[in-house]
Every structure is written in structure tokens, then in C-alpha cells.
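For this view, one protein chain was removed and the others were kept in their places.
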Amino acid sequence: MAGKEGKCCFVAEINVGIVGATGYAGAELVRLLAGHPAVNLAVLTSQSYAGQAFWEVYPHLYGYVDMVTEELDPDLLAERCDVVFTALPHGHAVAVARAVKSRGKKFIDLGADFRFTSAETYQQWYKVEHTGADLLGEAVYGLPELQREKIRGAWLVANPGCYPTGAILGLAPLLRTGLIETDSIIIDSKSGVSGAGRGLSLNTHYCEVNENIKAYNVARHRHTPEIEQMLSALAGQPVTISFTPHLTPMNRGILSTIYARLKDGADVGGLPELYRRFYEHEPFVRVLPPGMLPGTRAVAGSNHCDIGLVYDPRTRRVVVVTAIDNLIKGAAGQAVQNMNIICHLPESTALAGPGLYP
Amino acid sequence: MAGKEGKCCFVAEINVGIVGATGYAGAELVRLLAGHPAVNLAVLTSQSYAGQAFWEVYPHLYGYVDMVTEELDPDLLAERCDVVFTALPHGHAVAVARAVKSRGKKFIDLGADFRFTSAETYQQWYKVEHTGADLLGEAVYGLPELQREKIRGAWLVANPGCYPTGAILGLAPLLRTGLIETDSIIIDSKSGVSGAGRGLSLNTHYCEVNENIKAYNVARHRHTPEIEQMLSALAGQPVTISFTPHLTPMNRGILSTIYARLKDGADVGGLPELYRRFYEHEPFVRVLPPGMLPGTRAVAGSNHCDIGLVYDPRTRRVVVVTAIDNLIKGAAGQAVQNMNIICHLPESTALAGPGLYP
Amino acid sequence: MAGKEGKCCFVAEINVGIVGATGYAGAELVRLLAGHPAVNLAVLTSQSYAGQAFWEVYPHLYGYVDMVTEELDPDLLAERCDVVFTALPHGHAVAVARAVKSRGKKFIDLGADFRFTSAETYQQWYKVEHTGADLLGEAVYGLPELQREKIRGAWLVANPGCYPTGAILGLAPLLRTGLIETDSIIIDSKSGVSGAGRGLSLNTHYCEVNENIKAYNVARHRHTPEIEQMLSALAGQPVTISFTPHLTPMNRGILSTIYARLKDGADVGGLPELYRRFYEHEPFVRVLPPGMLPGTRAVAGSNHCDIGLVYDPRTRRVVVVTAIDNLIKGAAGQAVQNMNIICHLPESTALAGPGLYP
Partner (left out) sequence: MAGKEGKCCFVAEINVGIVGATGYAGAELVRLLAGHPAVNLAVLTSQSYAGQAFWEVYPHLYGYVDMVTEELDPDLLAERCDVVFTALPHGHAVAVARAVKSRGKKFIDLGADFRFTSAETYQQWYKVEHTGADLLGEAVYGLPELQREKIRGAWLVANPGCYPTGAILGLAPLLRTGLIETDSIIIDSKSGVSGAGRGLSLNTHYCEVNENIKAYNVARHRHTPEIEQMLSALAGQPVTISFTPHLTPMNRGILSTIYARLKDGADVGGLPELYRRFYEHEPFVRVLPPGMLPGTRAVAGSNHCDIGLVYDPRTRRVVVVTAIDNLIKGAAGQAVQNMNIICHLPESTALAGPGLYP
């Protein structure tokens, strides 16, 4: 893990723009990039707060970010920036992408618009027409641990959804090695509230969330096809899953409890070693020692994905548990990781360091 | 649901003793029974607080319960009480049960000692010898919705565990009707912290729990065989499950997300009606209207089990979600419900009423 | 404290209407009155949810309240009800009050419109004109412990604000007996979030409140003059206070920490006994034994106000700490208490019982 290295001698020369900077994922981008030694924050846009100082909207950055948020002008933005991030609801990234492309800049979308290889899948689950289907072939799904080489050459990176990040990382070693029955996968995820964004809704009212846990969008959450797309690629065959998200009374974190049945003859004893080796050179995936299971508290504030697993001989199921901070490894941190890759910077720049505990 | 009826004209004539009254489940028994019109609280015992006024230990009951807690003397207790409740760690109820039996009184155990028909199963999972195996044949597993008639005639009721209550109620309609593949069942449960009791442990320290969610005892939690025993009885064949408990940052509540694959040819469309009719005369089970899913907030403070379900045609799995208050329907409330049954009182006495929201 | 008495033999004959039933205070009125043996819920109105079943808005009441919420029609409402409650933002109760008055019914307002004897004070702090100034002389400030006799004969009761309830009850014994310097009073209050209502605002977004405590409306909160009005009446002279409310990450509860300097020669040793006797016949005020201080957890879910106090000889200040459930003693419970008084019912009907712990 990056500790004291990688701190020296940058010149802040990459001009960065963040579209949708006043949402929670956008604000994490601001925080991380304000501390990134190679980055100059050039533009912050906001629909709701345009014209206000950023610190009025996010008081923790008072004294750190003096910029005033602007309305979005895609062409001007692309003109002024080398790298553009969008943290917008789906359907809004295409126009920005075109402006960025036409000027030969880089683009990292934290929304869903460029995550699917198939416009049909997108349209089926998101219920809107895809206006940028011609760009899908140029987009790379930005999960660095599995796609690093593709990302390196991309101008357009589709940053993964928060749930898919932990789910896919948890299953990749099993699917790559063909150890599990692909129709047996169940992903039961528990998310903190920040994943729902800063927008106002009864679902995020303190009193409705506090002392409450509930499932939502059962069997129809939009991250389902995104997870399936990557799992299918890993397995080399179509994979259909059950995925259930839950809203949990905490700010940050996603814990995914993943169930899959091992194929007959699979090497049960080798599972811990399989995981250890699969991720041993990854700076942000920590495969925990046997007997230790992840909790969201231990990754909150960091770009880590922690993974633990248990094999149950009674049912022949393996239970994989993964934990991430949904705003960092599940959104802004992973986006910065992708930026570091496409800008040929050390991958953990501005992302090193553990989280806060407690 | 019981509203205004059932409030009149009792004489408090059942002398009740509560062993382990200063744990959270014990204290809920005290609260519920202090408001029970047919009950006279006769004895409260506590190992940790013997000799102290109960309200010193539980300030919400200041002005309601003036009793001083005592050390446990099983014979004296059985002498003074008509009904004895024990809310103790496993292994401690046998001696009390023998004392109660010898005097022909009633006994309701909130612990695990009498939940299994097989002493071997108990010994295998709890890692202690069962010293009361001779009594197991007389014990009735006290889940009223499925066992009411057996409970009615029992002197010894084994009150179900908190996780099993919500899990079994969620699966009973499917297993009774043989609709699901019995080897496909996965129960993913999320519990509030009060289920861990009031004892001190780093696992219940505020800062360790808050802003954290984690799985524990994966593939080896002791409620697993308890759930399997009842599910097997319902299915008429041995059922093996995957069960994963999680610790969630809230005081009360268990949400269980239950996955099972339907058999070929199962009547998918009839599922909502199946559930509605299965529980339509139950005062404490609320099958929610289609489209509505339970949350723990809506049952906290009540004796309800709320149930919702979703069928996923993509995977042929049904997802059943159940919510209970672990201290009430999952412990003390269900115990009072059992007492009402064995004492031939209206079943919802002292249990009627919705929970607190928010 | 009311335990098992008071449960029998009512006939539900008081028709009650609740205006603004889908706010948190309104929903607590619904819950409490649905369990009130003398009450028939006749009308529930809601601006936001008119036409929906009440349980769709508040799922904890599924199976308890089958009513559909209506739009407000003051005349029809007054026609159909014997007692009308309003739980509305200030400025909206006057029209309802006039309709109720013209039909000779009873009216309990949980808002601020009738709390002040002076329309000027209201207008100065609430920044709107008072359209019902002619009614102010008929309104009684509904703090039963201090105003019981006046309430008994009233048709129009102004239910106190949540902060004033705990603040005034904490100071009344000191001011009645003239023990403190009236210009030395500081009230520092900490409230749960439900006091801010169910309306949507960034201030009640889960992530903004959780892991956060902050002061708001310092030196200008509208409950200040309401507190001062009653304190002045108790002292027999004008009292000006410092009052600071804080938003605390919890659903229910207000803790008020109250500071006042004793006059020279005041009988310090007699303070505990003064408080004990002042409230000894009150069913809902619990003066805690010396050495015990209140917490909001011990009153949540109940209609209690718990009071503790400490004298500090170093500063000659007495520190009084009071705790209430803001939705019950601070709103709906106190309103039901007022209804019981004006309807000549036992005062604790539908309000007896301790809260939930934990």
C-alpha cells in the first residue's frame, strides 16, 4: 500500500473540470482533486448552486476551495479542461462527451450513460433512449483491477456504479477460474445513504432512514445488468444474477454479501490463495487473512475494496463479502484512479492512505 | 388487528417471574408484563444487579416498576410464580425448568436450551452437553403462527430465536405448499444491536458499530439448525440453508431477505394470495399489499412480523422480505404471546398496538 | 404513574378530526388517538397526501388505521367532529378555529397561532400578521402541569411548542419560589430531527444530520418569546432568556440543559425537595432521585418529562436538565392530555405507559 512514497515533485498542470460538483460524488471529486499534486481545478459546475462559492455548499472545504460554481457550458468546459468528470444523473453525459471528444480531451463519466456495450440493454433498464450509442464502442468500463490496459488508452471512461464495483471485484476470481455455477449467484448489498445522493426525497429524510433497514428495487435495480455484463465477460458466457440492494442507516459504505455454489470438484482449499494471488499487486484491493471479514467502517474514507470469504461445506456455497466506501472506490476515488491511469500518473496519487476509524 | 377491544376487566392474578430480567430481552418482558392486565410481577432476578431497584438499571421504568431484583433461587421462584420466563444465555435454563416442572407451573424459555428436538444437534452447534435432554420431548417450539395448538397444552415453551422467527414466517407458506426447491434457500439477515444483548463487548461498542455494517458467524451461526428444524418440518423433508447474519447500526429490528428458487410449474401469480390467506387470521403477521416492502422502522415497538415478496422471472427466484422487532416478536413479545396462549387469555393481550414511527 | 387502571369500559364517542395528519406530530396524534378508548377518528386531512390511505403514508399503522386522508374543509370538519386538532405550520389555524368556534366544538392547535397573549409578539417573531387576534383572549396555553384549571374550561387550547415544554417545566419551581436571578437564565436545548417535521429540506437529509451536531437560529428562535411569556408569568416580572437550539442525530427527544444563578440566601439544600413536591402529583413529570440525570432514551415513546438537577457551589448556579419526547410530551401526547382534560376524561387515558428502551 502506498505510504510515504509518491508524494513528491508534481507540477499541477492537468486542468480538470467537474460537472455536477455539488452532489456527493462530485464533492468527493473536488476534495480528492483539490489534494491531487498534478491537478489544477479549473471548472466546477452545478445546476442547483451555480454562482455560489463552493464552500458555501460544502463547509468542510472552507479555506481549501475558493472557486465559484458555474452553469454547464459543454464547449467552454472542454476548451478549458484537459480532463472532464461528469457526476450527473443518467442521460446527461452525452452532450458533454461529444464536446470533449471534438477537442481531443479526456472524459470520465460517473453516471450510467457509457457503461453498457449495448444501447438496448441501457434503454431497457433505464427507460430512455440512448442518444450517444455511436460512442459506446469507444468507452471503456473503468474498473482498473480488471480493465487497466484498456483504460490506459481510452479517452472515454465509464466509471462503474457503486454496487457493481464491490460485486464484480468479489466474484472475479471465481468466474475467471470457472469455479462456480453461474446460475447460482446472489448478491445481497447494503448501502449507506450517500449513495442516494444529496437530492431531497422522503427516502433520505433522516427520520425515515435512521433505525431502519429496508430492501428496495428488488429484482429491478439498474445496476443488475451492469454487474451481469462484467460477470458474463469474466465467465465467457451469459450470467444472470439475483441482486438486492438495501438502504442502511449510515453515511458511507457498501457491504456486499455474495453467494455462489461451487462446481463439483472445485478446489475448495485453494480459495483463499486464489483470491490472495488474484489481487496481490493491486494497491486498493485488500484480501483479508482467513478468518477476518470486512466491515464498511474499515474502508470508509479510503479507496479500498476489502474482501473476505467463507466456504460452507454444508451447502457447497462460497460466501464472499466485500466492503467499499461507495463515494470513493464506488465513485470519486475510482474516477481519480482512472484519471491517474489515463494520464500515466502513479495510480494511487491522491488516493493513498487508509480511512478514518472509528 | 387488536385495537380497542381486549382492554377490560382483568384481575391481575397470574404471578410471573422473570429470570435474567436485566438483559434487554428480560427488560422488555418486564415492560410488557408490567402493562399486562392479568399479570402480577412477582420476581425479577438478575446476576449482575441483584439487590438493586429495577429502575436504577432501566430508568425508563422509573415510576412503573418498584421491584428490587433478586438472585436466582429456582425452587423459591417456582414456588412463588405461576409462570416463569428465563432470558439467559444457553445452558442455564435446565435447572429452572426442573424446579418449575416439579411444582406443576408453566415455563417459557427465551434461550436455546429447549428449541431442538435432538440433543445431538444442540450439542453439535452449541458445543456444550445438554443436561436436560429428557425434557426435550415435553418442550414445544413456541412459534404461535405455526404451533398454536401444541403450545396451548404445553407447560414448557421454547421461545424461538430472533432470526428464526422472521426467517421461518417468511418461508412457511412456500414450504407448506411445496413450491420451492428446498436446496435453494438463502437467508440474509440484518439485525439491530440489541440482539447482541446488554453485555459488554467490543462488538457492541458504539464507535465500532456506528457507521458500520458487517457479516458475522458466516456459515456457522447457531440459529441455522433452529431454522432448518422448522423448515424441514414444514417441508416434510430435510432442508439445508445458507444463513448469514449481519450487524447493523440500529437498536432494534431484523430484516431478513430470503431467496428461493421456484419449482418448475409453480403458480407464480398466486404467490401474493397464498401469503395473504396463509396469515389472514394472524393478529401479528401483516402481509403487505403487492408493491410494498417491509422496513424495520414500521414494526419497531410492536409484535408484528411484516412480510413482502417479489418474484423475479429472470432467475425464477422469489425474494421474501420480513421485518420484526427483534426484542418483541423476536423475543419478549412472542414470549408474552406464548404465555397468553398457555394461560388461555386473548392472544394479543398487552401486545396490541402498532410501533413507534419515526 | 398509571399502570393497569384506567383501561376499562369506555365507549368511543368523541369524534375527532386531525388537520395535518401526515406530518410527524399529526401521525403521532393518529397513533395515540387510534388507541384511545373514548375516541372515534372521524377525519384526517392532509395537503400532500389527500386521497391516499393513511397506512400508505405511515406503514406502521397498516391494519390499524384504514382511513383515507381528505382535503381540509373547515366547516365540514367542524360539523363532523367534537374535537379538532391542527398540526400545521403557523398561520393556518385561524380559519379552522373560527369554524370550530361557530359550532361550539373544541379546538386544540399544535401550532404557534394561539400561544401568545399578544398579537404583537407573535407578529414580531413570526413575521406575519395575526388574522385571529380577537381569539387570543379565549385561548389557553396548554401546559397542563401549570395551567390545568384554565384548560379544563377552555374551548381553544394552544398546545405548547416542543422546546418550551421541557424548558418551562424545568424552571417553574425556581421561578414560582423566586429563587433565581431572572436575568441569568440560559437554556441550551438539543433536539432530535423529528422536531423539524417530515418536510423535505437539506437540513433533514440523513447524511447532513448524521454524525453532526450543530446550533441553529441562535438568539432568534421563535420559541424564545413563548418560553419567556410563561416564565414571566411564573416570576411575576418580565424574564429575558438566552435560548439555543441544537440539531442532534437522533429521531426523537429534546434534552434541555438549563442554567440559572441562585439569589443570595436561596435555600440550596432544599432544591431537590422543592422539585419533588412541586411535581409529586403529576402523572407525567418524573423528578429523578438526586444523583440521577435524565436522558432522552428513557422518555422516548412516552409522555414523560424527566427532570434532574445539580447545584454548583463554585458558580452558585443550578443546572436543571429536562428530557422529553418531542413528538409526545412535546406535541401529540400533550395535545391528547389537553383533550382528556377538556373532555373530563382521566388525564392519562391513552398516554399511560413507559417508553421503549433501548
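We just call them A, B and C in the order they show up, numbering each chain from 1.
By our rule, a contact is a pair of C-beta atoms (placed from the backbone, for glycine too) under 8 Å apart; a residue touches a chain by one contact, two chains touch by 3 or more.
This structure is a prediction, so every number in the text was calculated from the model and none was measured.
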| item | value |
| --- | --- |
| Touching the absent chain when the full complex is considered, from B:V30, B:L110, B:V140 or B:V209 | B:V209 |
| Which of A:A27, A:L171, A:A235 or A:C305 contacts the chain that the document leaves out | A:A27 |
| Contact residue for the chain not shown (choose from A:V128, A:L202, A:V268 or A:M292) | A:M292 |
| Given C:V128, C:V218 or C:V268, the one touching the chain that is not displayed | C:V218 |
| Residue touching the undisplayed chain, where the options are A:S302, A:T315 or A:N340 | A:S302 |
| Touching residues on subunit C - with respect to the absent chain | 183, 186, 188, 190, 192, 207-208, 210-216, 218-219, 240-242, 244, 246, 248-253, 255, 257, 259, 293-297, 300, 310-312, 314-315, 317, 319, 321, 323, 358 |
| Positions on subunit B contacted by the hidden chain, ascending | 24, 193-194, 198, 200-202, 204-211, 249-251 |
| Where the unshown chain meets subunit A, residue by residue | 1, 3-4, 7-10, 12, 24, 27, 31, 34-35, 37, 58-64, 194, 211, 251-252, 286, 288, 292, 294-295, 297-302, 306, 353-358 |
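Just so it is clear, only the chains that are shown with their structure count from here on.
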| item | value |
| --- | --- |
| Between subunit C and subunit B, distance of the C-alpha-averaged centres to the nearest whole Å | 36 |
| Inter-centroid spacing, subunit C versus subunit A (mean Cα positions, whole Å) | 46 |
| Subunit A and subunit B: spacing of chain centres that average the CA atoms, whole Å | 39 |
| Subunit B, residues touching no fewer than two other chains | 211, 251-252, 294-295, 297, 300, 358 |
